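Incomplete set of chains, arranged as in the complex.
The chains carry the letters A and B, assigned in the order they are written, with residues numbered from 1 in each.
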Amino acid sequence: MEQLLFWCDLIGIAVFAFTGVLAAGHKQMDLFGAVVLACVTATGGGTLRDMILNVPVFWLHDSHYLWLASITGVVSFYLIRYLQVPMRLLMTADAMGLAVFVVIGTQKVLALGHSPTIAIVMGVMTGTFGGLIRDLLAGDIPLLLRREIYATAALSGAAVLVLLDASGTLPGELVAAIAILVTLSIRLAALRWNLSAPIARFGKHG
Amino acid sequence: MEQLLFWCDLIGIAVFAFTGVLAAGHKQMDLFGAVVLACVTATGGGTLRDMILNVPVFWLHDSHYLWLASITGVVSFYLIRYLQVPMRLLMTADAMGLAVFVVIGTQKVLALGHSPTIAIVMGVMTGTFGGLIRDLLAGDIPLLLRREIYATAALSGAAVLVLLDASGTLPGELVAAIAILVTLSIRLAALRWNLSAPIARFGKHG
């Protein structure tokens, strides 16, 4: 369990750092600006979660997270100059980071003994906040708030994890893997077929 | 006192959640995006206040705040499809949330034994931060920073509360009610008559 989440964590950090550099590339930021954006995207969600829970921020006593995000940032920075990076890759990498971080966030909060409601809310926050900041800083409309199913995918994954965890019949590793797959499939399906949840509309306003 | 503030708190949560959904409606977000924006708007100010004060975040051990914001969010989401919602309603609801949260924030910080300066600053922050994030996320110019008297209304309400509290002649409930009315009247008057405080201008620049 610990092991699986440890590797997922590293993957989440790396793919989110990569999306930060892709966003920086679209805005033609410089190397260090791109690395800053990579680090903020990769660590933003977990940082907010830990600050709200009032536990030590996860990268504060273990700086390999920051090194991983920075090095991924530098490597990606030079990579995207020589490789053809399809736009859709940003979305797919973001979906992987989302799935992994929602599950890690929800797990961590459950393990701290908080209620299922709080675990789901904090899980969604962990998964979505880094990308939200990335989009805000890069001046894009946050993915979280666009029409494609994004918050919905995160909520579903967190809810599945909380339910399976409460039923207690499956081993923790399997529960985590299922919740990651649920989040990822919903998000990728939404991207693939342009699905969307009901849209807010006004009856009439003036 | 406790009672009054308890109800005001719930009203503040609900009206700010409603403004979040209205903002989401203008951007045609989907249901869950709208609910996320409702929750962030409703809880953002108090969350930042508690994080800065290093006290437990108010919704962490009492999840009815999140439920109230979410349910208000869902109900508003469907409501605005069938009802005529005048644009001005967003401003009025926002003014109510502002007034209530400024007073609750200031009270809470005074009760924790901080100085009047800090109480006023944190009160203004509690009242304005949720709406600020809402506007930032929805890509609007924050109300806080527009010309209409907004920060001024919040500052006045917090200052009145601190002054009346220091004089100690009136019961706490009355003090809170007066401060809420002061904030609300200034803000609504500014909206009604297009009042504005002095505007920043450059003598000349090149």
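Keep in mind that, in the parts below, contacts are C-beta pairs under 8 Å (C-beta built on N, C-alpha and C of every residue); 3 or more make two chains touch, one makes a residue touch a chain.
Keep in mind that what you see is a predicted model, and the values were worked out from it rather than measured.
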item: 2 chains shown - copies of the sequence in the complete complex; value: 3
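The rule we apply is simple: only the chains that are shown with their structure count from here on.
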item: Where chain A and chain B are represented by their mean Cα positions, the distance between them in whole Å; value: 29
item: Residue ranges of chain B in contact with chain A within the complex; value: 21, 24-37, 39, 47, 51, 54, 56-57, 60, 63, 66-67, 77, 80-87, 136-139
item: Footprint of chain B on chain A - complex, ascending; value: 51-54, 114-115, 117-118, 121, 124, 128, 132, 136, 141-142, 144-147, 149-152, 155, 196-206
